[in-house]
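See structure below.
With one protein chain held back, the other chains of the complex are shown just where they sit.
Letters are used for the chains, namely A, B and C, taken in the order the chains are written, and counting of residues starts over at 1 for each.
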Amino acid sequence: MRYSGFKVFTEGLTGNKGWKPVWRDPEPKSEYDIVLIGGGGHGLSTAYYLAKNHGLKNIAVLEKGYIGSGNIGRNTTIVRANYFLPGNSEFYSHSLKLWENLEAELNYNVMHSQRGLINLFHSDGQRDAFARRGNAMINQGDDAILLDREGVRQHLPYLDFDNIRFPVYGALFHPRGGTARHDAVAWGYARGADMRGVDLIQNCEVTGIDIEGGQVRGVRTSRGVIRAKKVAMVAAGRSGQVAAMAGMRLPIESHILQAFVTEGLKPVIHHVVSFGMGHFYISQSDKGGLVFGGDLDFYSSYAQRGNLPMKEHVMEAAMTLMPMIGKARVLRSWGGVMDMSPDGSPIIDKTHIDGLFVNCGWNYGGFKAVPASGWAYAHLIATGEPHETAKRYRLDRFRTGRGIMDEEGTGSQHNLH
Amino acid sequence: MSEPVSFLGGRVAEGAVTVRDAGLQGMITLRGDLAATKVKNVVKKVTGQAIPAQRKALVEGRRGALWMSPDELLLLVPYAEAEEAVATITKALRGVHHLAVNVSDARAYVTVEGAGAAEVMAKNAPVDFSAAAFGAGDFRRSRVGQVAAAFWKDEAGAFHVVSFRSVGDYVFDLLRVSAEAGPVGALS
Amino acid sequence: MSTRLASGGRLLNRGRALEFQFNGKRLMGYEGDTLASALLANDQMMVGRSFKYHRPRGVVASGAEEPNALVNLGKGGKFEPNQRTTTTELFDGLYATSQNHWPTLEFDIGAINALFARFLPAGFYYKTFMTPRPFWKHIYEPFIRQSAGLGKAPKDRDADTYEHFYFYADVVVIGGGVAGLQAALEAGKAGARVLVMEQTADWGGRAVVDGVEIAGKPADDWVKGVVQALEKMENVTLRTRCMGAGVYDHGYILGYERLTDHDPVLQGPRHRLWRIRAKQTITATGAIERPLSFAGNDLPGVLLAGAVRDYLVNWGVSVGDRTVVVTNNDDAYRTAIALVDAGLSVPAIIDARPEGAGALGAVAKAKGIRVEEGKAIAKVKGKTRVTGVALCLQAGEGAVIDEIACDCVAMSGGWSPVVHLWSHCGGKLKWDDAQAMFRPDPARAPTGADGEGFVLTAGTSSGELGTTAALADATAAGRAAAKAAGLKPKTGKAPVANDVDETPMAAVWLMPQGAGAELKMKAWLDYQNDVKVSDVQLAAREGFESVEHTKRYTTLGMATDQGKLSNINGLAILSQSLNQAIPQTGTTTFRPPYTPISMGAIGGSARDELFQPIRKTPMHGWHVENGADFEPVGHWRRPYSFPRKGEGLHDAVNREIVNTRTNVGLLDASTLGKLIVKGPDAGRFLDMLYTNMMSNLAIGKCRYGLMCTENGFLTDDGVVARIDEDTWLCHTTTGGADRIHAWMEDWLQCEWWDWKVYVANVTEQYAQVAVVGPKARQLLEKLGGMDVSKETLPFMQWADGTLGGFPVRVYRISFSGELSYEIAVAASHGRAFWDRLLKDGEEFGIMPYGTEGLHVMRAEKGFIMIGDETDGTVIPQDLGLGWAISKKKDDYLGKRAQERSHMADPERWKLVGLETLDGSVIPDGAYAVGEGHNANGQRLTQGRVTSTYYSPTLKRGIAMGLVHRGPERMGEIIEFPKVDGTSVKARIADQVFYDKAGEKQDV
Partner (left out) sequence: MLTLQCPYCGVDAEETELTAGGEAHLKRETVGASDDDFEGYLFMRENPKGLHFERWRHSYGCGKWFLAARDTNTLEVFGTYPAQSKEPPKDLRDKISAKRPGWSWREFK
């Protein structure tokens, strides 16, 4: 069923009786060519591009809960391409290009809003670092503008510029950065994959991966054994457990990243703003809630819930930067489980087991990567060769030291990105 | 040679709870085997105190010994005597693995006095300050706001707060603001 | 109409009238009113507009669950949006305006959306607004954003203050109703340290409104008695206006105390955030009444039955002259009876149950109230407020039997225990079919640090709706909590109340049962977000079958009330659509906070200068007095430069550099880390930490050293001085002091714990001043006290002594390439020493210089700077620092990592100097482009600038950068594009631009 304003109108006239299920609810078949473990954003986009770009049909996405129940459903919805290290830059740059055509691609409005991302800086050192980033982005053909204090004032007049603690020196402005409606991205890809014949199987937990003679044979699930020629792991947040089923250890630690949202307010913050002193960023959703993201809780956890200390840091920063905001009220806080890799960059690669692939280590950056990750992972699974934009996301880069992409320069420590 | 000045230069915030710069205080970080007799003796010699038990402060005026960790004490002596005390310790512990160093100038030192002092502390540190849980002579290292601090309670119920020198103003103002905000009425 | 009765109102002080404003109208209320009760007393039925369709909205509830009656409160720095009128206590001069309408509340253009409701079903926006693409950004989205939100965002700086308070308790009781008080009493009697938090200003909860008798006396008296008893206990703390906001891991409870909201003239913090650590927590949070889903149930004048009773009993307000009660349970009969007893008219009780009510039914009938059993409301009549209801059979499809005129509808769909706090930290629920409610499952409580449950529930929040049962449950909970906290609870009987027999309620999720599409499109589930029965059914039909899907697709329960009224009704409708049992559908996740709490409260006093500590050096005062331009370096503030009146910053920096290179300059270097490392194994330890040897450093000498992480990446550098046989002093970068100290402790405690080494961070013990320049020695000789000649104190040595009477330690080290002394003096003398240097230095033309001068001078000398030349991916070998890597040592931290294949790869980018051909300055962070493009059409790069400055010494731009195979390409010219499209050409050169031989520093 094709969506359009006209369709919405005609359905309205006939009491909205004609809307069909967005996706089927198939029983798992006994065998597939490709089984994807994980029905989150990356799994769904991978399935979609396997079908769309490579004409493959016999594919199942296995999701232990409901579609989009992972981090795609609990992130802060930011979409940007402001990376500067070779390996990351072309990947995220590609991703943003895909985002910019996603509505048309999926015939689904994911409300991709290019309202602009503004990274504030508060010292000379930070200015240099952001200048470097901006220059790299421009070389990549992405957009970046280095704003001075007055430039920032024009975009964000409500900031406390003379805050005695952290005066605003300027900002790196990324006009094409912005946000999107996170659930809609999962639903849009799911619908697109389903329409192309992919089986989306919910409430189907993978309990084991069958491997014979170094070759993957299939998976065991809560809904029975499913044989498969290829099995692709794409379960950020649970990557460690899934890999363990194949007897693998990963260079990953799982940490909680929190987000908060305030009560709905009339539009006041028109960009995505990130604060240079401490990990904190803010945007306003199309429903009016101010959405905040903070830093990690620095210990391993799988408890998908918020915690206070980080919320406190974020609110302190917010109150200091935006003195009018103290009377806005926090409505809800939640947490997502992040795959933290040693260098803060992801992994999209084959494994030492034939037919078994891995996609993990998205750190904080998974949401904006959804289109390019699916695109590159599908290419790898279908052709056996890494996609040009993702060829540095090797599993063995820590062992060789080649292509380590440490954007934040914390020197390869899992919990410091 | 000039007159030394404490970082807070004698700041005082009078009120129902008074926050006060305690001024220059000789402080010596002593690391070593706290069970060793030589250590016990020299601590006694320079501070007049025994080795304090875990999380205890033994203080008499400007002299005292504070339990910082299983292998570390903070010794209090009059400011002017600090260098001499370090020399005494170094001499006494020659041949014994230890570290004694004068940190008098590396610290800011404030007191929080008056009924309600416990509540002012409880507004800033994640510690149970009820009289039952934190009594006279109890000592704790923790946070005050966002910075590390060590504090103990004296017989008069006043709190003695030691922080790094560079954040002295921050600690003082944090406690001052908390004192000015008035009582909570939940801690006696 | 809605009015204030001549008498009644147990919370009112009729002796004190208060004036307030709503949308400019001056209205009167009494002390004890909430804004909601005062508005109703003034017949203000319509209070706001809904989010999507801008439907008229009035008060529907009387507490925290209110989704409709939200207003903008206050002005300027006190302005606060989305304030719930039902929990806002009235005060004199209160100023409120309604939200989400234009131009006025009564006439709202946005209401036109309601006419198009059929075209705006759940999720319609996902299906349209897609083409043409540019329209989304420029037309559709701005339109959607304009309609976003309810209240206006605050504009002015928040004028209030906030604070935190840490509290430790054995037992925290959340909720001050009879169950909470009884539980607290039991825990208190057992000697537990108890904190009781009640979110409203008054104790007693529902029981005191319902006129229950406990232990033979009116609930009011019983409550007063218990509160007095608790106040007498020293181990018990009581707080009203203090909400249990959240339950977190390991018994961490958040209390949100509102100190001045009820009377803004009060001084002190507005909110206090209680950060509580409790051994056991009892949630006695009561229950919330559910609406019934019938057409027009969102009209102003349709309220919860319990709320109508509250307004009557607590505030002496009759919401309507003629109130129709509609229910599926006995409790709502209490409202009818209370109204009639107050002399008001109740035209009918419409009871969906064929068998009607028990004892209360008889009472109602005896009072002459018409009771319609097995009936339902087909629809509510009225445009902006209720004018009547149409009666039908509950079993039918809505054929109208009769119409009843009324101006108020009191509805009750049964009660849901408030399980939010129980669930925040993982407490599980079980479905109670008889009472059609989710109740806490005590067998699956949230577990704490010890793996045992740490939350108990008491009273109605356990699902015990009868008062006697609730009190028994609370008694048990209080005792169990005390016991779990390690105390010995008392025994004895729980108090008994005068409950009446009630007929079981019947689950009624839609009214009438067979309601058709037209009715379902008018039956609201979520009042604020305008989610209707038809929307949830559409979601189910489209395959959004998970309750989370339905919530996210329809926005059910995502409004400011977080679905307190709508969730259960919504998922019941969803379950019906999916033909599955409600527990099979399950609930959405309950997230903290229970109701929204101010950001100010969470931030506490950490604002402005207290947001984060500012670290100050002993000379900070002088810097401020002399107009330093500061820059944040970590938490430090360091002078960037000292511009003079009318002098530009850039000129000031150049002046400082030139003067330092020709006369003498002064730098406050106090922030540099200083770590004492002492012990028999100290040398061995430092050999592991640094890439070069430190154990063989001679006493009295200094050596520059590098530290790497285990990844091999360069992390810090600095000069190490050997103090005596077993003592070294390690200088670190400013940012490195605490980090490297912790790093040393980590290795000593966790890896080499048998090594005899102690470390102490003495960074702040000293004020450190760099006296730099050709005339530095003359100045120090003028101060006098020690021999600072080249012979006794040559380059890269240190000595103790006195200068001008100050005890000092002097290091002959140079980061500028000039003759340089770094002098450490006790911090308490720092300012005096600094002043003395300036005074005695006058004749030598002394000037202080800041961090920028420092940076430029080190760059002129080709010295690297951690953070500029390093970024967490650079190894010393990349920087030409191989000379500082000991070949003799078989191990040091990072050595193995540096042996990884790629680390030895000749293709790496390496450090070189860069000279622009035109003498201009290469922009910061510029990249050198190479030949060709990558797969994504991006230009390839072959290097980047790491440091770039204007050198006043060489009068040209100089830079250092990492360039592909750089050192092999001396003399080559590479190109750096600039943001403006032009580019700069630079020649690859030696990175040492000034005094290559190093003669000036070694004099």
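Simple rule for what comes next: contacts are C-beta pairs under 8 Å (C-beta built on N, C-alpha and C of every residue); 3 or more make two chains touch, one makes a residue touch a chain.
Being a predicted model, the structure only gives us computed values, none of them experimental.
The absent chain, not drawn in this view, touches the displayed chains A, B, C throughout the complex. Between the chain not shown and the residues C:Asp891, C:Glu907, C:Glu931 or C:Asp980, the one that touches is C:Asp891.
The residue touching the chain not shown here, chosen from C:Glu355, C:Glu397, C:Asp450 or C:Asp787, is C:Asp450. For the options A:Gly240, A:Gly276, A:Pro323 or A:Gly336, the residue in contact with the chain missing from this view is A:Gly240. Only one of the listed residues, C:Lys217, C:His250, C:Arg370 or C:Arg644, touches the absent chain: C:His250. Of the residues in chain A, those that touch the hidden partner chain are 238, 240-241, 249-254, 297-303, 307-309, 342, 398-400, 412-415. Even with one chain removed from view, chain B keeps its contact list with that chain: residues 54-55, 68-70, 72, 126, 140-143, 148. For chain C, the residues touching the absent chain in the complete assembly are 248-250, 252, 277, 447-451, 710-711, 742, 745-746, 749-751, 753, 890-891, 895-897, 899-900.
FYI, only the chains that are shown with their structure count from here on.
Compared on C-beta pairs in contact, B-C and A-C come out with A-C as the pair having more.
In this assembly, the C-alpha centroid of chain A lies 48 Å from the C-alpha centroid of chain B.
For this pair, chain B with chain C, the centres built from the Cα atoms lie 33 Å apart.
Separating the CA-averaged centres of chain A and chain C is a span of 22 Å. For chain C, residues touching at least two other chains, in rising order: 275, 606, 609, 612, 614. Those residues of chain A that touch chain C in the complex are listed here as 3-5, 7-9, 11-13, 15-17, 19-23, 25, 65-69, 73, 85-86, 89-90, 93-94, 103-104, 107-114, 122-125, 127-136, 138-141, 145-146, 158, 160, 163-166, 181, 183-184, 187-188, 202, 262-268, 277-278, 284-289, 303, 305-308, 311-312, 315-320, 323-334, 388-389, 399-404, 406, 408-413. Remark: chain C residues 161, 163-168, 193, 195, 234, 237, 239, 267-269, 272, 275, 277, 605-606, 609-610, 612-618, 635-636, 676, 678-680, 756, 758-760, 762-766, 805-807, 826-829, 831-833, 836 touch chain B in the complex. Chain B meets chain C in the complex at residues 1-7, 24, 29, 31-32, 71, 97-99, 101-107, 119, 122-130, 133, 145-147, 164-171, 173-174, 177-178, 181-182, 184, 186, 188.
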